[in-house]
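Here the structure is laid out as structure tokens; the discussion comes afterwards.
Shown here: the complex without one of its protein chains, the others still in place.
Letters are used for the chains, namely A and B, taken in the order the chains are written, and counting of residues starts over at 1 for each.
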Amino acid sequence: MRQVEKAELAAAEALEVEQESRWLRGWRAFARDRAALVSLIFLAIVILLAVFADLVSPHDPFEAERLMRNRPPLTEGYWLGSDSNGRDILTRLFYGGRISLLVGFLPTLLATLISLVLGLVAGYFGGWIDQIIMRVLDAFFAVPLVLMAIAIAGVLQPGVVTEIIAITVVLIPYISRIVRTSTLGVAAEPYIEAARAGGAGRGTILLRYVLPNMISPVIVYATTLVGLMIVVASGLSFLGLGAQPPAADWGTMVSDGRVALTKAPHATIFPGVVIVLVALAFNFIGDGLRDALDPKAGARHHKG
Amino acid sequence: MLRQIVTRLAAILPILLILSIFAFLLVHLAPGDVTDALLGPMATEEAKEKLSVAMGLDQPLVVQYARWLSNVVQGDFGVSVHTQALVSDVVLLRFYNTVILAAASLFLALTVGFGVGMFAAARSYSTFDRVSMSTTLIVGSMPPYWLALLLVLAFALEFRWFPATGMTSITGDGGWLDVARHLVLPAIATAAAPAAIITRMVRASMLEVLGQNYVRVARAKGIPKRRILWHHALRNALPPIATIAGLQLGFLLGGALFTEVVFAWPGLGNQLYYSIVARDVPVVQAAILVIALAFVLVNLAVDIMNALLDPRVRTM
Partner (left out) sequence: MPDDEVILEVEDLRTQFKLKHSTLKAVDGLSFSLRAGRTLCIVGESGSGKTVTSLSLMRLIDPPGKIVGGRLIYRGRDLMQLSEREMEEIRGDRIAMVFQDPMSSLNPSFRVGEQIAEGLIAHKGLGQEAARRETIALMGRVGIPEPEARYRDYPHQFSGGMRQRVLIAGAIACEPDLLIADEPTTALDVTIQAQILRLLREIQTSTGSSLILVTHDLGVVAAMADEVMVMYAGKMVEYGTVETIFAAPAHPYTKGLLSSLVRLDDTRESDLQPITGLPPDLAKLPGGCSFWPRCPLAETACRETEPSLRAGGAGHLVACHLAEPVAQDAPA
């Protein structure tokens, strides 16, 4: 290894060390964004409530009290009221959160992992691999995301697993594109060339040098996607393609509430409010992450 | 310039091809046989065999695809498994209804989007700006079916200003006024998210352009603010806005599905949903293809329009 390349590799390694403190600095920048911080706390609370639904729920989510149907909010024992079957809405929100949050988070995670492979390969190696992968994925941008999810979910047997599969598949083109773009940017950097000249294998380069440096925009994008996918998944559930009774998530709660729309509007309203708040929270967290991980990108962005 | 249009047209062909493969294969993803779904669990093996042969399901996949594709290209989408009606007829009629809804929604979305977006950009960081940006953020995060239900609850059931379902009233004459009344709530529900997105895009694109040097030069020439906004700035802010609007139109065509279901609007999205549930294979395939084709063509049109707007292209 020549002196020049040794020096450049050392620089790349120094970059890695710098990255560790970069995460710490990033956290501090994130914490300065009040909306992001509040959203993170809110989300943490929601997750905890869902995970520990057994402990915090005042009722059993499937318990239908025939005498307590369509009770308004602030009825004794039913803080947010009850639905047309006499089930406590607050409890169902906690338990429903388990499914809703899962169906937002898991597909995004899976799709991101798959997209990382696809996008890195396409972006780093280029050539005909890139062309083929991108052509096929491009086709899927021609159909609105929700529609495709519905089509896929509708064809398979309805259920939570179906929801997860459908959303994962549908997300892959979108995340892959971001991964690829980011990879293209990083692959052009001089330290990658130096690593190559230094004899590093392709796998090493991709994993040690390319991946850590291209991942920030992907993380920001994926975070915002989680919120959006919770909304999309709730749509699938609303249409009956997701969680099947008696299991329920926020989407099915809205659908159930339709039956007594005028008599118990709160049964429809509350789940929707929760979805909106959670989606907003992910949105703000995504913004905060963007400012934290790449202040240059955030500099031009202003919130409303 | 003609070459630009032709190259773009050619580029969408592989996309359409891949999509047709997807639409074709989609149905074969379903667990169990198509015949199982169609004939029910009580069907005999014999009956299923007969149907299989009749539908050509015994042939190798590639052959089936080729046959299907050649039919599709000639406009023959087959016959609905459930109603025996010509799929092309059904789909076309439903598509027409969706177009009505989509057009009304797009009109609303663009009006609100430009109105609020331009105003917010002209008065950036003012209270109006902050409030409108917060509002668009919230509206854009709402599940569309939920918003639709809220509208039904408030305006159809509580205030009774508008009908809650359908495209025409059973007793009405089915004329335009009747349709318009039925159109209001679904259009608002469908337009909400696109309006939010377009508003933000208009504001962002305008602010980007207003920060450009040539705008400063125009101000230094004493050109009145209004003209700078609507003449100098808007012209250059259009391409990204047009692109987003095109995407939104695509979303409207397909994403109106939720509104169509909630409001029982007899559109293509509605049709697609019920056909999926009923496993009406030909209809599902046709619906997906029509929606995809429409989306692709709309984006193509926007693409071409943007190219035409750029004087560098026009003077080539």
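Structure notes:
Convention: a contact is a pair of C-beta atoms (placed from the backbone, for glycine too) under 8 Å apart; a residue touches a chain by one contact, two chains touch by 3 or more.
Fair warning: this is a prediction, and the values are worked out from it, not measured in the lab.
Within the whole complex, touches from the chain that is not shown fall on B.
Contact with the omitted chain, checked across B:N236, B:Q285 or B:N299, is made by B:N236.
Summary of contacts with the chain left out: across B:Q4, B:T135, B:T168 or B:Q212, the touching residue is B:Q212. In the full complex, the hidden chain is touched by chain B at residues 125, 212-214, 216-225, 232, 235-236, 309-312, 315.
What we mean here is this: only the chains that are shown with their structure count from here on.
If you average the CA atoms of chain A and of chain B, the two centres end up 24 Å from each other. Here chain A touches chain B in the complex through residues 135-136, 138-140, 142-144, 146-147, 150-152, 154-157, 227, 231, 234-235, 238-240, 251, 254, 257-258, 261-262, 265, 268-269, 271-272, 275-276, 279-280, 283, 302-304, going by the rule given at the top. Contact residues of chain B toward chain A in the complex are 14-16, 18-19, 22, 26-27, 29-31, 125, 129-130, 132-134, 136-138, 141-147, 149-150, 152-153, 157-158, 250-251, 253-255, 257-258, 261, 269, 272-273, 276-277, 284, 288, 291-292, 295-296, 299.
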